[in-house]
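Of the protein chains in this complex, all but one are displayed in their positions.
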Amino acid sequence: MTETDAGTAIRGLGHSVRRKEDDRFVRGRGTYVDDVKLPGMLHMAILRTPVAHARITRIDVEAAKAHPGVVAVITGRDLDAHGLAWMPTLSADTQAVLALDKVVFQGQEVAAVVADDPYVAVDALELIDVDYDPLPAVVDPRRALEGDAPLIREDKEGQTGNHIFHWEKGDKEATDRAFAEADKVVSLDTFYPRCHPAPLETCGCVADVDPATGKCTIWLTSQAPHAHRTLFALVAGLPEQNIRIISPDLGGGFGNKVPIYPGYVVATVASLLIGKPVKWIEDRTENLISTGFARDYHMRGEMALSADGKITALRSQVIADHGAFNAAAQPSKFPAGLFHIFTGAYDVPAAHCEVDGVYTNKAPGGIAYRCSFRVTEASYLIERLVQNAAVELGMDPAELRRRNFIQPEQFPYRSAVGWEYDSGDYPKALDLALEKLGYAELRAEQKEKWAKGELMGIGIASFTEVVGAGHGADFDIAGLRMFDSAELRVHPTGKAILKIGVQTQGQGHETTFAQIVAGELGIPPEDVTVMHGDTDNTPYGLGTYASRSTPVGGAATAMVARKLRDKATKLAAHLLEASEEDIEYAEGRFSVRGAPDRAKTIQDIAFAAYTNLPEGMEAGLEGVTYYDPPNMTFPFGTYCVVVDIDKGTGEWKVRKMVAVDDCGVRINPLIVEGQIHGGLAEGYAIAAMQLITFDEEGNCIGQNFTDYLLPTSWETPSFETYETVTPSPHHPIGAKGVGESATVGSPAAYVNAVLDALAPLGITNIDLPVTSDKVWAAMHEKGFV
Amino acid sequence: MLPPRFDYLAPRSLDEALEFLDGHGDDAKVLAGGQSLIPVLKLRFASPAWLVDINRIPGLDEIAEQDGHLRVGALVRHRDAERSPVLRERYPTMAEAAPQVSDPLVRNLGTVCGSLAHADPSGDWGAVMLAMDADLVARSKSGMRTIAARDFFDGPFTTALRPDELLVEARVPARPGTGGAYLKLERKVGDFATAAVAVRVTMSDGRIGEAGIGLTAVGPNNLKATEAEAALAGADPSDEAFREAAELAARAASPSADMRGSAEYKRNVVRVFTERGLRRSVAMAIADGGA
Partner (left out) sequence: MQVTVNVNGTSQTADVEPRLLLVHLLRERLGLTGTHIGCDTTSCGACTVLLDGVPIKSCTYLAVQADGRSVRTVEGLVEGGKPSPLQAAFKQEHGLQCGFCTPGMLLAAEALLADNPDPTEEQVRWALSGNLCRCTGYMNIVKAVQAAGAAMRSAAGVAEAETAEAPAMAGGAQ
């Protein structure tokens, strides 16, 4: 291992450096938003409608206002006086902050109480009297599209029905032609139901508008603090230089902390009006019932194949249930996210997809839960179709994949819908997975078991993602281009501070980004402090979600470090009395070509930057880079799952799970593995038990952890993880990002395993979540049990 | 979700507690483990004027055999039952049920008797006590009475206990030559059962002497599968007998369809688990020398 002259190891890329952030977390000394206490701080609680669709005919807050300890009660009318009863969403829609005369989903915000104690605030909520005049609720998006369905968004001018948008991509004519000529067409209707990222820390804020200075400091559970600051400025009309958003430690995000929620706005207004800090921390029910959900895609997919199993075309129609407001947090030009990655890892000559977004009486959202902007939905669809196609063709599902993979020599590969995949080696990942699984032996075992009437299944999913949003001309959030940033400053004693625009929620940026600097400049990660989350002290960035931190923020970090290395080279030349062209750099040392003993360390150079400069050179060793990625990155892999099914109960248990991931260059293998474990567990949860659903009246089933099920350490399987490394050719350090790969790729692997076990019975689909009762019902219907 | 206001009393003796319940029983809730009560308070599904904390009362935490039965006191936690050697050796149904109640943290505080008094139709201990043909001992200021488990449960969250009564102990008959099992289908640790079956089999001269079968989460309260029990009494422990009893137990269930599954599915689970439970219990009883 390379060391500095002082003996400290320089552990850059590829080292499993232990995390600096752990020192405070294991001591319970993290600072999460609810840990923030400011003098005079008040507590806010929100009253929410129990009815999904209704007119509000009366709100009486007098009793609540009079309750001892209550400082203020705020209604939609109060906000309306300031023009804040409605706010824009990230999808160019509007959302009610506090309802005025109508509620459109169960759990929607109706009023807020500010009190000196959180228990008192909850007591006072019960004293608010609201009259609701119920309207028929619409919970089925197909019903919502019917001509006589109740109109949900009466507030939107020109909105005559519940249809939001129609979006399509691809060549419809070429695709339809290919289908007409196909030897075989495999079709699948599958529903990827609503689920919820449910990070363990709920959303919340402490809003502190200082009446003396006008400074508005908001401690916020935000995955994108700078974007939130700008949006607050635009929405609330507060001068942007007076707004400081501080996203401290976040207890998980998974996309749930990207939207701006009404509670944030109300708390800020409350602080502004009252002149004291106001804390609002939602409880778990509020989190599940009203914040950014995930998925809810009703997908129809069709695959055209030749007789020998070559995919000739792919098409899909999707009904996207967006809830009552279109608040999906996605790049503005992509109302259906990046769903058109649905051709996956396969060389498909013709493809077309269309998505129709629909309003229903449910909470707003749609982009969340490590979906990479709908890549989860797309990946699920294609991998399920491939499984079904294999069954229909009587082909081994691994073989069908091999036959259709984009081959390594085809990269960079332009897909039928216009993506340019940067790099990949899909056959290698598949082969490694099958080898580690013991595929042939398992198939043999499966045959033997089936002969005895026992059920075991092997599921495969070979996914590719598209992440790292993104090139500014194509990718923006509410107009803000999706570059990201890094600011690096090296101090005289050779230590450094790196300030970044992305925002960790557990991904370990304080360690991994320091490793990037170590890799470029030779300063050990321990000597690089990483700062993030405070908009007063970090360069503008678009935040962390959709696996963009490493592809964009990591690239910015590498590039700014290289800027500093360029200046360091000049300084080295000055110190070594050589010409710049003769200076060589390796692992923190700048030496003269041909005379390696004539060298200066980066620490020497850092000191010189403040003490010994050539004429005309500015002091300091620092820089800032705003990185505009030239393309997306395409992490990929193959996951294999082996399950055994209990015929008596329909329960399935994972016997073995092998995951091969390729995220290009791995900055910190231990942390990468941790991200994969987390995603594989989420994939299991989605496949086995996670569901948010609604009854006919729009009552949400899944509003707490007794109904919305998160697996414990007991149910969650163990995982065997392996890697291949296919660097991204366009990324400065060849890295692709990995945060969402496993959540994207694994649900289909689990489901395919169960369906593989049931295939001999003629069962071709069970929608998520694949619960034991559904498995039993499917077997029972076929007369098997 | 935070609890509403209430007044709180922590009596230091049983008499003190019973005296209080005599006057205030209608307005009071007893706090033992609190693992059912406090969540209810936090959701504001109940708003009692008084909480009577019995955790300071000595002598209520014993698990001990006496005069041919096992006494399980009011403050015996699920965890105590899990770790009890006497349960493991002689009360296998109970020993198998204890670790499956809720999750390990809840088990550290929640009590067996508290669970019985709470009478959740999805509660585990009720089915176990029905299978064991246990007696439940209630005390009040005016005295003591013994209620058979089969007479104790009266609908969802409703028991034969009066507001002035405290459930002080469960009494389980000791039966040599007994095997038992508790099979529970749950979607995850901590979820209530989708369906569960408590089985007890006491062998006699190579035949099934008597059997007890209790059901969880498949009716308005825990159920006793009396017809199945009757069919097993004196029966030869054959596959046929197990299947027939399992069928009868399934028919005794009256499950509701919900997110965990259809009524038909839950009945099927009862059938499958009863059969498996009987097979295991008989094998255990025989191995235990109960031939």
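As written, the chain order gives the labels A and B, with residue 1 at the start of each chain.
Convention: a residue touches a chain if its C-beta (ideal position, glycine included) is under 8 Å from a C-beta of that chain, and two chains touch if they have at least 3 such contacts.
Remember, predicted model here, so these are calculated numbers, not experimental data.
Colleague: Quick one: say which of A:105, A:254 or A:463 touches the chain that got left out.
Modeller: A:254
Colleague: Touching the absent chain in the whole complex: find that residue among B:46, B:64 or B:105.
Modeller: Counting the whole complex, the residue in contact with the absent chain is B:105.
Colleague: Contacts of chain A with the missing chain: which residues?
Modeller: So the residues of chain A touching the missing chain come out as 18-19, 21-30, 32, 34-35, 37, 118-119, 197-202, 249-252, 254, 283-285, 505-508, 670-671, 673-675, 677-682, 704-706, 710, 712-714, 716, 718-719.
Colleague: Where does chain B touch the missing chain, residue by residue?
Modeller: 1-8, 10, 31, 34-35, 38-39, 41-43, 51, 53, 55, 79, 103-106, 108-109, 189-190
What we mean here is this: only the chains that are shown with their structure count from here on.
Colleague: In their shared complex, at which residues does chain A touch chain B?
Modeller: 118-119, 122-123, 126, 283, 285, 648-651, 689, 691, 693, 701, 706-707, 709-712, 714-715, 771-773, 776-777, 780, 785
Colleague: For chain B, which residues are in contact with chain A within the complex?
Modeller: Residues 1-2, 4-5, 44, 103, 185, 187-192, 194, 259-262, 264-265, 268-269, 272-273, 276 of chain B touch chain A in their complex.
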